[in-house]
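Input: one structure, supplied below.
All protein chains but one are shown in place.
And now, chain A:
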Amino acid sequence: MTTTGPLPARPEAAAVPQRQVALIDLLDRLLSGGVVLTGDLVLSIADIDLVRVSLRALIVSVSEQNPAPQVLSAPSRRRQP
């Protein structure tokens, strides 16, 4: 079990020190957010399609062996200013 550490100005920090974030919200950020460093110095990340991993983990039922085709064509992330 992992708990989250404090961030500045978290309103609930004192009241709920054991708050655990939902895995789905965390994976939204870790698999489609975060700086992507590419180039030959990166050993592995560039060759693994994390969007695909994310789709399997987040959308396709974990117990299902076969990914749903309509899901794999879903847009991964749109960005607006």
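By definition in this document, a residue touches a chain if its C-beta (ideal position, glycine included) is under 8 Å from a C-beta of that chain, and two chains touch if they have at least 3 such contacts; residues count from 1.
In the analysis below, contacts and distances are computed from a predicted model.
**Q** There's a gap in the complex where one chain should be. From "GvpL/GvpF family gas vesicle protein", "Sulfurtransferase TusA family protein", "ABC transport system ATP-binding protein" or "Glycosyltransferase RgtA/B/C/D-like domain-containing protein", what does UniProt name that chain?
**A** UniProt protein name of the non-displayed chain: "GvpL/GvpF family gas vesicle protein".
**Q** For chain A, which residues touch the unseen chain?
**A** Residues of chain A in contact with the hidden chain: 2-11, 21-38, 41-45, 47-48, 50-51, 53, 56-63, 74-81.
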